[in-house]
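As you look at this complex, bear in mind that one protein chain is not there, while each of the others sits in place.
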Amino acid sequence: MSQPVLTMEGISKEFPGVKALSGVNFELFPGEVHALMGENGAGKSTLMKILSGVYAPTQGTIRLKGKETSFRSPLDAQRQGVSIIHQEFNLFTNLSAAENIFIDRPEMVGRFGRIQWSKLYNEAQRLVDSIGGGEIDVRREVRHLGVHSQQVVEIAKALSFQADVLIMDEPSAALPENEVKKMFDVVNRLRAQGVAIVYVSHRMKEIFEIADKVTVLRDGVKIDTRSIEDVTEQSLIQMMVGKEVHRLYPVRDQEPGEETVLKVDRLSLDSAHAVSFELRKGEILGLFGVPGSGSHTVAERLFGLKRGTGDILINGKAARINSPGDAKARKIAYVPPDRHRQGIIKPMSIRQNLSLPMLPQLSKGLVLDRGRIRRMSEEYMEKLRIKAPSDEQSVDFLSGGNQQKVVIGKWLASKPEILILEEPTRGVDVGAKAEIYNIIHRLAREGLSILLISSEMPEVIGLSDRILVLYKGEIVHEFAHGEADQEQLLQRASHPRLEGGIL
Amino acid sequence: MKRLLNVHEAPIIIFTIAVFLLFSVISPDFFQLDNIKLILDQNISMFIVAIGMTMVILLGGMDLSVGSVLAVTATSVGLFLGQGIHPWIAALMGIGIGVLCGMVNGYFIAVRKIPDIIVTLATMYIFRGIAVGISGGTWMTNFPEGFRFFGQGQLLGISFPLLIAVVLIAVFVYLLKFTRSGRKIYAIGGNGSAAKLAGISAAKSKFMVYVLTGLLVGIASVIFASKVGSVQASTAGNSLSFEVMAAVLIGGGSIFGGVGTVAGTMLGVLFMGIIKNGLIISKVSPFWVDATTGFLIILAIVINTLQRIRQNKGKEGDLI
Amino acid sequence: MSAWLSGFSLKSNKLLVQLVLLLFILVLFSILSPYFLSVANFMNVLNQMVEVGLIAIPMTMIIISGAMDLSVGSILAFSAVSMGVAYQQGVNIWVSVGIGLLAGLLCGAVNGYLIARHRMQAIVVTIGMLVMLRGLVYVINEGRPISGFPDAFYFLGQQYIGGIPFNAIFLVAMFLLASFVMKKTRFSTYVYGIGNNEEVVRYSGISVVRVRFILFMLSGLFSAIAGVFLVSRLASAEATSGTNIELDVITATLIGGTHIFGGRGSLAGTFVGLLIIVFLRNGLNLLGVSVLYQAVILGALLLLAAGNKKFNGE
Partner (left out) sequence: MKKVALTLMTGVLALGLAACGANGSQPNVGGDANQGSSTDARTYFMNPKSIGPAYWAAAEKGAKRAADDLNVEVLFNAPTEADSSKQINMIQDMLTRKVDGIGVSPNDAKAVGPVFKKAAGQDVKIVTWDSDAPETDRQYYVAPATDQEVGELLARTIGEEIGGSGKVAFMVAGLGSQNQIAKSDAAKAYFAANYPDIEVVTTVASDDDQQKAYANAQNLIKTYPELRGIIGFAGGEPPAAAEVVEQAVKAGTLEKNQIAITGIAVPSVVKNYIKNGTIKTDIIWDPGKLAYATVYILDQLAQGKEITDGMEIPTVGAVKVDGQNVFIGTLEVTADNVDSFDF
């Protein structure tokens, strides 16, 4: 093979009190798809941020096409030929797709500083078409586009910079299965053109399908770089999680109860789709679906965030849930997927966050009962092992895992009967993940009924007593305990009808 | 028709037409060329100031000081004229003072990073004080004949101030729609952090927008002074900022930034102008004029909100 | 240790800055004017600050919750004139007061309904209400001032108890009560929570709509109370009363350290901010400084206070 297009040598990055990366070497050749793997907290995102110009490394050198260089900003990196597609979109939802792709670009400006709209639209449409987004009208404002179309715009934006190196962070996370295939086509085309691609994903199946090489990071250190032919799923997992692999999911040692706590009958998700299912006492019911399948809407409906038709029966009694307050009164609790936006109030203390849903119960008349609030907060700090010097500390200073425990804790205090967990371990490191899994198990054992909605297949498989698979607003399959593996699950969630005969 | 309804400004267009028709039915004097000219003429300074306010609101800010800037510049122009300075030079100097005021706002907002509303609330007090101070408490009036041209003159058979307003509207529509600087304003207002990632400097754009707003208010104040014929520093432009902000928001702008167009704003100004003119022409009791105006503003906002909800429902695809 | 201190501790530092500023103003004017430092003058100032102070209470809460109410001045006038008209029609004065307060609550409810229930932009809605209510005031009584209230009613705004104006005592009591609410009850947690992150509060099963609605109702109510006190103090209900009072109220709140984007602030700070602007005005009046320069000084102070906050905060 030719010279590497990008070489990183001895890259270290220190934050106050934390060494995020130490002495990482990384080489990238033209025309290769290089998978970057590791658990959350392994240093993947730090490495990507250094590569894309967000952070400067504390130590180490970066060489691009043989020349030593540094990136002053993301824009600088892009101009030098290194583009990144973030998992979270950086789009201007008030602007058209085309403008998002070519925002603030001198080459689109003609005489008298006039933006050449037709050129801009044509180029943008061409780029979008080339990655299978032909149905997207690039003149439309991005806020009118669906999630997967928005992602296509993101990819087109990165490609518009004539990138030599393209970093793709969980590119398939938001895409439905057929779009993933199209995205692979694009990746293959880019590879053929000699673009080097850093492909970051948790999805094993994709890695084996698309990648040429794989590099694994763990705890800020590079474990190894290997050719894809030389690894198996098992060996990769081994490399990623080390010896903790067996203890991640605790052994389920108790059967769920018999009585039905929650019965959902024709609960509408939108005007055309509805679901029905039951949840038993002490059961962990997994709900799996690719983004856009409606699993999030199920949670929103059950928690009263969204209104619709259909019946919800709790312990056999019909319940009208039109607001989160109604849900809370029916002893339903909800740990939402995005804790920064929906879970914690950052400037407030752990104690204030933990007590938020329960304040009416923690008051004497109108006045807050400080003693009870303190005792309650300390109790749950200890129960959930929230690591902080004091519960009066602001939650902003906690790690992702501890923040997530605060979100879970604030609902446990309300002594719910039904707990909806959505993406309970998103952005949480491995250690905290195991702890949270243990907590979930313990809660189920104590008789709490849990609806687990997650896009992480291992999590759903490892924790659930039963798994419902949701596809385009319908429940298409049910796996009993121990029945599902990742491949089957993904297949059912992606294109169930190809297998025939399920419905 | 459906395409038309999807235009961002659709509700305000329809509402304006409805109000227009209503007044035309109530009063035969309303729907006449003369009266339409009159409505345009009465709102020239509003049109011009509203262009600046549109940009400010697009950036997610607001400018409470425009009325006071108008008072400062109009008073200065009056003083210059009183000194016997040539009307054109006096006008240019006045506009320069408007730019200066914009730079003061821009400095505190963009460079010192103090929130817009605080800065402009403060400069609202300060500029007003300065205006009345330099006026010495007297009216600026008895302007020379040559100065009348700015507010009342004709060029090629068209009202000069109207021509200026049309040119400015065209320039700023072009600026906002067709230039990088203009699109940057939308980008910053739409998603500040994404703009930063794309290497767009919010501070530069903000500074520029406040300076341009100062410029526009300067121009508006020259026209104002010439048209009205006298300037009272303590009250000139008193309720201007609220009215102009209302016009921008009625025209489809969002106080959170990123959404709005000059065309929409101009409709908003027109809408307010039609109401004020129409109510008087329709011989409504003067006591009812303000109450009705406020009610119609609220109604316009309600309609805008409904449109926004409708549009969000029309989002493509999935269940999420 | 310092890293563990949450954002809230900054507030007390800020309050200290404001107290120092207040003290500076008091000392400065005591030196500059022989008339400033006297009980009579201080009582005077207290008597004058009541209306702005009363409205500043809900305004502080609303700004903490991340919104704003620009219609308070018009609500004040609307309530005052409603009360006056009721009294003119022969209604008992205290029943009339009740009608005035109801009018204020009604306006607050309209604001609350549109802003909380239908999530409309608070600034826009309240500008609309500002114009509309002021217009309605003129409709109600054709702009003529209403006077001739019974002496018992003037007690509210003109009576001194133990040398202290009754309305000032009432204001301080209201501030203490509101401070208590904003410290010791769950309502305060909700208000601060909404100001910091509205979604989280909603996702915690708390009705954001209700909290916001209550806030705007409070704003209407306190504006109405301020209107009643104003009428009692001036012995006259006027159509123009309360014009631009929202600017004074917001200025006091901001100088008091409440953050314009919500989430942070305190009633104690607002109270100090209020004292700062009223003593500043009073002192400058006593010195015979023209109001023109007063406006400039007030504006500069506002910039200074906000700029300074940047320095020691965030």
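A, B and C label the chains in the order they appear, each numbered from 1.
Throughout what follows, a residue touches a chain if its C-beta (ideal position, glycine included) is under 8 Å from a C-beta of that chain, and two chains touch if they have at least 3 such contacts.
Please read all numbers here as calculations on a predicted model, not as lab measurements.
Visitor: Please identify which of the visible chains the hidden chain touches across the whole complex.
Guide: Listed by label, the shown chains it touches are B, C.
Visitor: Specify the residue from the set C:L54, C:M132, C:L230 or C:I250 that touches the hidden chain.
Guide: Considering the complete complex, C:L230 is the one touching the chain left out.
Visitor: In terms of residues, what is the contact footprint of the unshown chain on chain C?
Guide: 11-12, 15, 19, 22-23, 26, 30, 33-35, 37-42, 44, 47-48, 51, 138, 142-145, 147-148, 154, 158, 172, 175-176, 179-180, 183, 230, 233-236, 238-241, 243-244, 266-269, 271-272, 275, 281-282, 285-286, 288, 290-292, 295
Visitor: Could you list which residues of chain B touch the chain missing from the display?
Guide: These residues touch the chain not displayed: 27, 29, 34-35, 38, 41-42, 45, 128, 132, 135-139, 141-142, 152, 224, 227-239, 276-277, 280-281, 283, 286-287.
Quick note on the criterion: only the chains that are shown with their structure count from here on.
Visitor: State the pair of chains with the top count of C-beta pairs in contact.
Guide: That would be the chain pair B-C.
Visitor: Roughly how far is chain B from chain C, centre to centre by C-alpha average, rounded to an integer in Å?
Guide: Distance between chain centres, rounded to whole Å: 29 Å.
Visitor: When the C-alpha atoms of chain A and chain B are each averaged to a single point, how far apart are the two points in Å?
Guide: Centre separation, chain A to chain B: 44 Å.
Visitor: For chain A, which residues are shared contacts with two or more other chains?
Guide: If we look for residues of chain A contacting two or more partner chains, we find none.
Visitor: What parts of chain B, by residue number, touch at least two of the other chains?
Guide: There are none in chain B.
Visitor: Show me the residue ranges of chain A that touch chain B in the complex, using the header's touch definition.
Guide: Touch list, chain A to chain B: 73-76, 90-95, 99, 103-104, 106, 109, 113-115, 117, 143-149, 269-270, 273, 291-294, 296-297, 472-473.
Visitor: Would you pull the chain B residues touching chain A in the complex into a rising list?
Guide: 174, 178-181, 183-184, 186-187, 189-191, 193-195, 197-200, 258-259, 311-312, 314-320
Visitor: Okay, in this complex, where on chain A does chain C touch?
Guide: By the definition above, chain A touches chain C via 303, 305, 323-325, 327-328, 334, 336, 341-349, 352, 355-357, 359-360, 362-363, 366-368, 389-390, 392-394, 397, 410.
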